[in-house]
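As structure tokens, the structure follows; a few thoughts come after it.
The complex appears here minus one protein chain, its other protein chains still in place.
Take a look at chain A:
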Amino acid sequence: MASQLRLRSALALVTGAGSGIGRAVSARLAREGATVAACDVDGTAAQETVRLLDGSRSEEGAPGGNHAAFQADVSEARATRRLLEKVQASFSRPPSVVVSCAGITRDEFLLHMSEDDWDQVIDVNLKGIFLVTQAAAQALVSSGCHGSIINISSIVGKVGNIGQINYAASKAGVIGLTQTAARELGRHGIRCNSVLPGFIATPMTEKMPQKVKDKVIGMIPMGHWGNPEDVADVVAFLASEDSGYITGASVEVTGGLFM
């Protein structure tokens, strides 16, 4: 829903902002008035996202401060700590909206999966979200600020998926992590929720074999894939005060798939 400015004066940190869902989230939060700190392991992609945000803003004359790009590999503890320090230094405050979209796949059947493929996906998708959630929560709690932490999980975390045992485990882990964070941080006014997208048209799913993609469409009640803006719509709601009584929730945005 355009023409809402629910996030005026909010500072939003978005990881995985260089493409796909992360980029769409950055655009939607900016359009609702947030200042966006766009972070990606690919620094150039993050800068491109900021360029797009600045371009839209000057077209529409929309408000909001200066968006900025950051490069960090969220699976590294030191890099993540530095990321939060740099964001806080650039904007003189911690981000009150934190959206973890950074994620990878290394698909393989259980019987053949390498230890490396397992470790990499767990490191980025689960440990990375732990590190970002922790660093952001520490910054918010020590400055007494309220906040909204939104972690992108996946419907695959709920029901599994053939060939994605590492991805499914990492995304299921995100749900447990986020629920725990919600229980621990509720007293500090920090809400924590997960979003569970279904099949969304992004670089991550582009890689899927066409035969599989065609089969999937038949299983989606709404009959079509989602686009990143559909997920961004959910994130914008959870980021805003409109969702002020929602914490510890897992919101599915799947066109009804695997409800």
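The definition used in the following text is that a residue touches a chain if its C-beta (ideal position, glycine included) is under 8 Å from a C-beta of that chain, and two chains touch if they have at least 3 such contacts; residues count from 1.
Operating definition for what follows: contacts and distances are computed from a predicted model.
> Which of the following is the UniProt-recorded protein name of the chain this complex doesn't show: "Ubiquitin-fold modifier-conjugating enzyme 1", "non-specific serine/threonine protein kinase", "3-oxoacyl-[acyl-carrier-protein] reductase" or "E3 UFM1-protein ligase 1 homolog"?
Choosing among "Ubiquitin-fold modifier-conjugating enzyme 1", "non-specific serine/threonine protein kinase", "3-oxoacyl-[acyl-carrier-protein] reductase" or "E3 UFM1-protein ligase 1 homolog", the correct UniProt name is "3-oxoacyl-[acyl-carrier-protein] reductase".
> Which one touches the absent chain: A:A72, A:V87 or A:V234?
If we include the chain that is not displayed, A:V234 is the one touching it.
> Touching the missing chain, which residues of chain A?
Where chain A meets the chain not shown: residues 1, 179, 182-183, 186-187, 191, 198, 221-223, 226-227, 230-231, 233-234, 237, 242-249, 251-256, 259.
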